[in-house]
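Note that one protein chain of the assembly has been removed; the remaining protein chains are unaltered in position.
The block that comes next holds chain A.
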Amino acid sequence: MAKIGLIFNGVWSHYALATAPKYRDLYQLLYVHDLDAAAVRDLDALAIPFQSNQAVLTEKKALIYDFLRAGKKVFLEGDSSTAWLDAQWEDRPVNNYWWVTDPTKPPVSDTNYDHPVYQGLTPRQACWHTHGVYTRVPASAEIIQTNAEGDIITWQTHEHGGTLLATTLDPIVEHGVQQITHLDNYMDRLTEWLCGVRPEPTRLTIDAAAYGPGALV
């Protein structure tokens, strides 16, 4: 039975990850336009991917914070809006090729590897690229990753009851896209942290039957 709700606005990379045999028993797609309290009641965690619809998330803001108040976990990746999150995300150019042009300057310079999601990861597994930075986070936030300029990449807070982990990395989208081949490491740790179950240590595969008329929507 799925334990993690993946809030979903019909984007293919979200769909590819949640319907992959490796993850499909743990993640449940929650179409954002139909999202209500009943849909999340029995879940352990919510995941909000990059390329989400921030305006609709703002409409559903109470649901997200009620979920946190129940002591549960929320993972947020990529961009966000101050309309629903007490933090300032700012866009920055995405550097997908730093490891080719200058591998000594990764987009993250400091990581707290004591955090359960990051334990055992190599620096390359802990950062592939970033989508912007946080220039302001809540006073209660613990900083987990920063870049060379001191901007915040990853942070978490418990101030709403449960745990909100926010990052400008995009493991859900990029693992769905499958152009970076080492993201099982990050996603498997993230999944275990969110729901207590570690996926099988195998590479993500695709079930072609989930595409087309058999789409699980």
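Please note the rule applied: a residue touches a chain if its C-beta (ideal position, glycine included) is under 8 Å from a C-beta of that chain, and two chains touch if they have at least 3 such contacts; residues count from 1.
Just so we're on the same page, contacts and distances are computed from a predicted model.
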**Asked** Missing chain's UniProt protein name, "Sigma-70 family RNA polymerase sigma factor", "DJ-1/PfpI domain-containing protein", "Putative DNA modification/repair radical SAM protein" or "3-oxoacyl-[acyl-carrier-protein] synthase-1"?
**Response** "DJ-1/PfpI domain-containing protein"
**Message:** One chain isn't shown here. Among A:Thr82, A:Asn96 or A:Thr122, which residue touches it?
**Reply:** A:Asn96
**Message:** Among A:Met1, A:Ala38, A:Ala139 or A:Val217, exactly one should touch the missing chain; which is it?
**Reply:** A:Val217
**Item:** Touch criterion as defined above, residue of A:Gln88, A:Ser109, A:Gln125 or A:Gln178 at the omitted chain
**Value:** A:Gln178
**Item:** Residue ranges of chain A at the interface with the undisplayed chain
**Value:** 8-13, 15-16, 31, 33-34, 51-56, 79, 91, 96-97, 100-101, 177-179, 181, 204-206, 208, 210-213, 215, 217
